[in-house]
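Sending over a structure as structure tokens; questions will come in a sec.
What you see is the complex with one protein chain gone and the rest in place.
Chains: A and B, in written order; residue numbering restarts at 1 for each.
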Amino acid sequence: MARCCSVLAAFLFEYDTPRIVLIRSRKVGLMNRAVQLLILAYVIGWVFVWERGYQEVDSVVSSITTKAKGVTTTNTSQLGFRIWDVADYVIPAQEENSIFIMTNLIVTMNQTQGFCPEVPDSTSTCESDANCSAGSTGTHSNGVATGRCVPFQGTVKTCEVAAWCPVEYDAEVPRPAFLKAAENFTLLVKNNIWYPKFNFSKRNILPNITTSYLKSCIYDAVTDPFCPIFRLGKIVADAGHSFQDMAIEGGIMGIQIRWDCNLDRAASHCLPRYSFRRLDTRDLDHNVSPGYNFRFAKYYKDLAGTEHRTLIKAYGIRFDVIVFGKAGKFDIIPTMINVGSGLALLGVATVLCDIIVLYCTKKRYYYREKKYKYVEDYEQGISDSEMDR
Amino acid sequence: MARCCSVLAAFLFEYDTPRIVLIRSRKVGLMNRAVQLLILAYVIGWVFVWERGYQEVDSVVSSITTKAKGVTTTNTSQLGFRIWDVADYVIPAQEENSIFIMTNLIVTMNQTQGFCPEVPDSTSTCESDANCSAGSTGTHSNGVATGRCVPFQGTVKTCEVAAWCPVEYDAEVPRPAFLKAAENFTLLVKNNIWYPKFNFSKRNILPNITTSYLKSCIYDAVTDPFCPIFRLGKIVADAGHSFQDMAIEGGIMGIQIRWDCNLDRAASHCLPRYSFRRLDTRDLDHNVSPGYNFRFAKYYKDLAGTEHRTLIKAYGIRFDVIVFGKAGKFDIIPTMINVGSGLALLGVATVLCDIIVLYCTKKRYYYREKKYKYVEDYEQGISDSEMDR
Partner (left out) sequence: MARCCSVLAAFLFEYDTPRIVLIRSRKVGLMNRAVQLLILAYVIGWVFVWERGYQEVDSVVSSITTKAKGVTTTNTSQLGFRIWDVADYVIPAQEENSIFIMTNLIVTMNQTQGFCPEVPDSTSTCESDANCSAGSTGTHSNGVATGRCVPFQGTVKTCEVAAWCPVEYDAEVPRPAFLKAAENFTLLVKNNIWYPKFNFSKRNILPNITTSYLKSCIYDAVTDPFCPIFRLGKIVADAGHSFQDMAIEGGIMGIQIRWDCNLDRAASHCLPRYSFRRLDTRDLDHNVSPGYNFRFAKYYKDLAGTEHRTLIKAYGIRFDVIVFGKAGKFDIIPTMINVGSGLALLGVATVLCDIIVLYCTKKRYYYREKKYKYVEDYEQGISDSEMDR
């Protein structure tokens, strides 16, 4: 017990510090300080100032609403004079993080369930019933083959299918785009972000924006970088593409909102940065299913109660709002991790200089003698050749 | 070769350890241990116990389904007595992470394509055709101007537009909200989460929840914190807002599910925590496009085959289910990073004590003499003033 106490006392009242050789040498001293300075500059400058290694980071949680505005008219032989407003060209009426604006369409009106010839292509054209196997359905067919070969137009005969008749003929996309005026439609994007770790929330309609400004502004990277209302044509142009080209076969545009916030500074410095990117990179080389389109139908019933529908193959631009970014705020954990690593790196200075001093200088034997004390294992024969007197 | 071997042998059979001065002093010793204890307490207590620095973390991957339930009736002069069920007020019928419940609406029935006077406002009222420029369309107009000035109502004249006629008149939102009974509708949220790094998955319907409990329970933070069925009114109330207020102009509610899991413990401790937040922070100051609404239409055809539609401007609450959280599990990498940093920090104790001992104590010259061995660069003139005898 007494022994235990004395050991404890020895442990508590002891202070151990390494013994140091202080070499007074201009060359070596300066080199040492220079290396230390470099490491210190790296740790402070790069890790702390540039990368803000003293901050804890959190990823953004976001909520989006969008609203399109704009009206246009078209005048075609198939549909006649027609007005298109938001309820007509936004499909579906609301989505969570994206909005689809129809810019082009192929309408097949008054389809009813029945039997009709397939659209002619390499697999559907036929000479006789023998070419059509009943019940078969190809990847691109509009219906299920009945096994009969019927005239499609003039002398062309195709396999008959059970389908919504007449079947859609979508080989030719209208050029220019049907709703080419969509270029001037506008899109209001409301975005509310939240950093759960710091319980910090903000929205993209900044506090200093007035109502009257919002009613008239249009986003522009230079003059109106914080206006949340975008002209569709400008979004596509800013991404380096042509709206009229894109409108024909459709596509996906990313509206990227970057929120990089340093929460050690005032909240007013935490601002959204908008950028635009086309997300359906269209390689002209292998142009498989280019653009963006989908089919939907409007269903009607006639007097007899039989259902018919208008099938619409809608080409258009889907605007995906992508919100990302990180917020940083001072936190003791990453600070300490980086300080610890920095200190360990400072030790590298000594190691480096030691290598130079002990192996590369003329006076290396002299310095080694000062730094090292050689102790031989006395069982190995020779007596202690202690060189450190 | 022989020389090489001897160098290798020297390297292998050598063990170098720093020479230490052990100072037996109560003051200095206690101070040293105290500083070391503090650092150790920080490393173990804060980094390892509190922040669980020994764990690797992974972010949640989640999948959501929602289902609303509830029926209500309304009785108005425009629509008569009418029943509203799920298929009527959930638009669109299904979404991935959110559900929209219509709570208020402005219906414009029997619209057809045609020409009619615009709704009067500062830009559309006119005296004569000269005030209306044909082909123009403003941001808020319902159609494309024809260039004629026609009577709207009584003596008020507005520019005529090509539009779906009659145009919508949405200046006044019904108060109280049309479907104010939506407060008592319920929402079932099914959430399945997955931590890919740990291949751990769980769902918010916990294993110990019985079917009969699920059929009758309603979420309550205190009494039923794990019931996944929410009363809409309660969601809004828990976020500190009034449902009836919110129902009038709509809004976005976030249903936040936090899954913070310590996978070093049993899976049954990994539980969802629900919280609610209004995401469309309505500043009364600059009330631009408040709430949440969108337009959609139901299309009909009459006997003659002309299309007409019922336009609905739907106000309502979109419930966005936001799932976030991190799971942690012991991993050797972060543990070692933190141990390494902790060890480096322990070195700070020695540095701190050295500064005090060597610069601030009375006996500093004595201690310095013990710690340092001064070596002059002998080329610089003076012979070695070795002070360490």
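By our rule, a residue touches a chain if its C-beta (ideal position, glycine included) is under 8 Å from a C-beta of that chain, and two chains touch if they have at least 3 such contacts.
Just so you know, these numbers come straight off a predicted model, no measurement behind them.
J.: Decide which residue listed in A:Phe100, A:Phe178 or A:Tyr274 touches the omitted chain of the complex.
T.: A:Phe100
J.: Of A:Gly53, A:Gly70, A:Pro117 or A:Pro272, which residue touches the hidden chain?
T.: Residue touching the absent chain, from the options given: A:Gly53.
J.: Check each of A:Asp129, A:Asp170 or A:Asp280 against the chain that is not shown and name the one that touches it.
T.: Of the listed residues, the one touching the omitted chain is A:Asp280.
J.: Sort through A:Ala87, A:Ile106, A:Ile205 or A:Ile252 and give me the one touching the missing partner chain.
T.: Selected residue, touching the omitted chain: A:Ile252.
J.: Suppose we count only contacts with the excluded chain; which residues of chain A make the list?
T.: Residues 16, 18-26, 28-33, 42, 46-47, 51, 53, 59, 91-92, 95-98, 100, 113, 137, 139-144, 162-164, 252, 254, 258, 277, 279-281, 283, 285-289, 292, 294-297, 299-301, 303, 309, 311, 314, 318, 320, 322, 324, 337-338, 340-345, 347-348, 350, 353-354, 357, 370-380, 388 of chain A touch the chain absent from view.
J.: List every residue of chain B that touches the chain not included in the displayed model.
T.: 10-28, 59, 61, 63, 65, 67, 69-73, 81-83, 85-88, 90, 92-96, 186, 188, 190, 192, 194, 196, 201, 203, 205, 207, 209-211, 214-215, 298, 300, 303, 332-333, 336-337, 339-341, 343-344, 363, 366-367, 370, 372-373, 389
Throughout what follows, only the chains that are shown with their structure count from here on.
J.: Round to the nearest whole Å and give the separation of the Cα centres of chain A and chain B.
T.: 17
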